[in-house]
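Of the protein chains in this complex, one is absent; all others appear in place.
Up next, chain A:
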Amino acid sequence: MDNRAEENEIKLLTAEIERLKNFGCLGVSPSLEGLRDENAKLKYRLNFLQKSLQEERSKTAKSMININSCLQEIFGAAIQAAYPDLENPPLVVTPSQQPKFGDYQCNSAMGITQILLKTKEQKVSPREIAEKISKNIPANECIEKIEIAGPGFINIHLRKDFVSKQLSSLLMNGVQPPAVGKRKKVVVDFSSPNIAKEMHVGHLRSTIIGESMCRLFEFAGYDVLSFGVTKELNHYFIKAWELICDVSRKEFQKIYNCLDITLIERGESFYHEMMKDIVKEFEDKGFVQVDDGRKIVFVPGFPVPLTIMKSDGGYTYDTSDLAALKHRLCEEKADILIYVVDSGQSVHLQTVFAAGQMIGWYDPKVTRVAHAAFGVVLGEDKKKFKTRSGDTVRLIDLLEEGLKRAMDKLRDKERDKVLTAEELKAAQTSVAFGCIKYADLSHNRLNDYVFSFDKMLDDRGNTAAYLLYAFTRIRAIARLANIDEQMLRKAAREEVLILDHEKEWKLGKCILRFPEILQKILDDLLLHTLCDYLYELATTFTEFYDNCYCVEKDRQSGQIVKVNMWRLLLCEATATVMAKGFDILGIKPVQRM
């Protein structure tokens, strides 16, 4: 009995000591506890509001998020916080090439090591820098985790739910351009056929590239004006001339219709009145020198001067190009001016641009004036594209040849037995013109390119034929599962896109790279990046489709057993992005082919 009493005593005392250890004796404890909780909650809320703010900023309205630039922003902030003294530290974020390196990589640490060594004579290992950057990453909604690998690569893993949410929003809102802020005006200059002659293959590149450029900027939310400047012979015997021009214009329109090109045609005569003023303006500002009767203008940095008036008082291309430049800058008030003109005119255009800056028409920091140069079209013999007889190939003949070849190809594949007459015709046009455009656009415009019907009509590899076929196949998946558009739309709203399979994940990320691809093209005006991307998307889709059942069917009866809706949604998202890509490239896909 005594024993037990003692034991109880010991128990009570032990409990009392425990209480004291936990500051049970201090009267403030309950309210302190309460304040701590309150504080934790406030911190949580603050963090949450910051995240929401970021979310709202990054997707004003329904625009697609450019994940790459999002990450750049995050890492920019992290680097800024980690090394506030560095000016313009290198900010490099790229998609990772292999899954083991995460989804994206930030490779800034190496560069910062160099800078610290050079400017501050500090020796810090890139790994250490990478760690410091990692510790300073702000709250965000897209990063799941980061790892530091190798010498100092920061591997970024995206949050599954983030990617999934972006895909859902893509499905609900359609493909939306990345947010660009205030609407800006772009003027694209392209295709300069000589109005007295027929359009030939030399005009092809300018027309195709220029048209695509316009479509891209339009999609990105710019006001786009496209001008086809028609070169006129350097004189104006008005009446007869106009007659010739009318005939030509009708022919041009035929071709433009084929290639689905829309532009305002403005002949050089439009600028005739303006040219007088241009000469006067240069004279007034004291830039004009007279050389052997000609009025010339020297532009700093360019050895060859511009001739703004010939000794006979006539104007030159230099004059008309200056007039056009001024008109676009000062009358049209363009924010961006793009000249889609062959590389041969590079020096000429650069001189004109420099003259425009010199005279004060624009400031390159505010207004962007760019020459999107391109190489020439070569025949399969790698020589200048000519007919067998050595004549220049007429564009209209080329297009007709394309149509014929496309039809041969479709018949070869016995598509004529499957498709209705209208479908076959639509497929033919789509393939023929799509392939001609795509073959051009898929090559880096700076290089010369070899025109080959055989290559462009090949349905394997990076060709329009392959992509068009892949596209119709993807669109057919849901249709064959009896899932209509309305059901897909409902599912997009309600279903969470699961990205657990490695190939689903890969495809999901690939789809969402679209905005960053577009951003890159808006920056460097190299459209082949979009073709490369679409090709990558199509092959990534094939990988996904080969590995993940979208619709499960009974082997015997062929009856549909199960529809994996989230995968159909991935198909739909792929198709939506491809369709937008085609639209920008000026290619028209068909329902069946």
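The rule is simple: a contact is a pair of C-beta atoms (placed from the backbone, for glycine too) under 8 Å apart; a residue touches a chain by one contact, two chains touch by 3 or more; residues count from 1.
Throughout what follows, contacts and distances are computed from a predicted model.
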item: Identity of the absent chain, which is to be given by its UniProt protein name, from "Glutaredoxin domain-containing protein", "ATP synthase subunit b", "glutamine--tRNA ligase" or "U6 snRNA-associated Sm-like protein LSm2"; value: "glutamine--tRNA ligase"
item: Option touching the unshown chain, where A:11, A:285 or A:489 are the choices; value: A:11
item: Of A:42, A:304, A:330 or A:347, the residue in touch with the unshown chain; value: A:42
item: Residues in chain A touching the chain absent from view; value: 4, 7-8, 11-12, 14-15, 40-42, 44-45, 47-49, 51-52, 55-56, 139, 161, 164, 493-496, 561-562
